[in-house]
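Quick one: structure below, then a few questions.
With one protein chain removed, the remaining protein chains of the complex are shown where they sit.
For clarity, chains are labelled A and B in written order, and residue numbers in each chain start from 1.
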């Protein structure tokens, strides 16, 4: 009896172990860049392919590339506001389809590179519109704006390619500024809220509430998608975690740095509470965390980048606020571009733009890309 | 008798046919880039050469290159206002001579590449000046501004050459903005009109007059040369038609698109009536029509480019209007530059900057430049 029982227990434990190993494997399969999925859907229908590259596009905003994370983020947006979720979906579809029609590089399209700018443009148009939710005329600028992003992305990529720089979210930043300039707070068709610079003086300032400030840190991650609710923001953070735990840590760290920066510059309380102080820091931090191989050195640079992004955001917000414009993610995009151009010790850790994967995978592939990098340099020297 | 009569009639008809053929041939000789003229004037006097390259420069503004069109345009300007005509003439001469003195590439100078920016600067200085016509002191900034355009053109060309982009009218746009910033509405020596952004609210807005709006479409072509009268504008359009009927169609189409854009964004009525809404659209449309080989595909892109230019113009005008500046042709120039950078299906139709001729001739030379293009690419790859 004893022997049998022992065997049974051993078997049960083995089953449990194998079950949790299978769960872990499943999770690992769903994590990272999910390159195996591309092989699987290669001969599937166009709609499925479009859905996958759209969802990849959704995650490109936060430097991730994982359709499941994209689904989670979309779910978070629908949770926060169904109208915003719809706008985001339409935006990512409109720009991806425009890219297909205008014959952009199919590998880029499949990787979601042409979706994320359109999505951001749509989301921000929705957020700034003062015509309320379900104002269907807004779909007109949403479609046009998202489609135009493809042109800007393609043109800017050609331009920046000389320095192996990505076009990043420059197209979104340009289009949304042009849209807001075209219309205006009193526009008869597309009115929008007027934007207050973070440095604006508060006539009846109250005491700062520490808990609200801390709440602003995860909100800073949500604000990347113009989402100001705690639940959806945490879901977005979870989506980043699914793609890469390291990136999620960088996001939180950057948002914290951004909030600290806001405190040091005494910005408006609302800016701190809503997470708007944090999101440029988060993006700046993630950019270094994502485009460089992790080490103590790059980690310090990521923090420096977060600080620089956050300060530059306050400066640009104050400048653009004088003409009633938001600074969007100009600061983080410019700082990240600068970081990618750096020479010195940081340059040795840089991953060529086309070879960037999830940070964990970058660490694994280090030796591999280093070899590739040397070859590339050699071919560039010729 | 009958036989004789028949012969006479045949002869008469033959003479008529040969006459109309000769007229057509003569027209064809005067149309297009008139490259045969260069051989003819090669050993003529400097003054004649200067006149021809000055007139070529006049047409470069509208992406044409034909001394007769240049003469027609100058005539239109003198017709609209003799003072403006004089300023334009002086501007094109000042900058062309500066280019000769500073030793710029002689082929470029002969092609009129150094004249058009100076001309635009002079015209716009005259238009914005509130000191009235025949204010001779204005010649001082006109000469200085036109001469400086050469430096900017040369420097920007070196910069943009990496992407095979032309410096276009960037020098004009920069110099006129600097000039307007230097002076100001209340300047003691060079006062200028204050500029109203197109999105400015009209306190006592009247009903829109359809006929006036339609009249604004040809005016949009004239506004490229800061000319707001119908007759001269039609003459300018005729000059474009002489160079290339296709380009003239693009100009009218672009101006129509620009006016539609202005309507959709509810700009000030004056902006629509005067053609100011249309001219950026016209330029954006002509740029794609001129720098790309005509096809259904590029035609659609030309319309998209016109829309984008016109919207960007409204946005930039609203932005720059906050500090009392006009947006000039910044929008069209930036959008055209972006279009030239595009990858995807449009890129295959692009003509290398140095090989651009009249659209009709580009169609003819297609096979020829494609061969040249391949060679060039090969040499660039080495």
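Please note the rule applied: contacts are C-beta pairs under 8 Å (C-beta built on N, C-alpha and C of every residue); 3 or more make two chains touch, one makes a residue touch a chain.
Bear in mind that the values here come from a model prediction, so they are computed numbers and not experimental data.
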Contact partner of the left-out chain, one of A:168, A:312, A:325 or A:358: A:312
Residue of A:18, A:106 or A:345 touching the missing chain in the full complex: A:345
Touch criterion as defined above, residue of B:102, B:130 or B:364 at the omitted chain: B:102
Which of B:178, B:293 or B:347 contacts the chain that the document leaves out: B:178
Missing-chain contacts mapped onto chain B: 99, 102-105, 144, 148, 151-152, 154-159, 162, 177-179, 181-184, 186-189, 323
Residue ranges of chain A at the interface with the undisplayed chain: 162-163, 199, 201, 264-266, 304, 307-308, 311-312, 314-316, 318-319, 322, 337-339, 341-346
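Here is the rule we use: only the chains that are shown with their structure count from here on.
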Between chain A and chain B, centroid-to-centroid distance (C-alpha), Å: 42
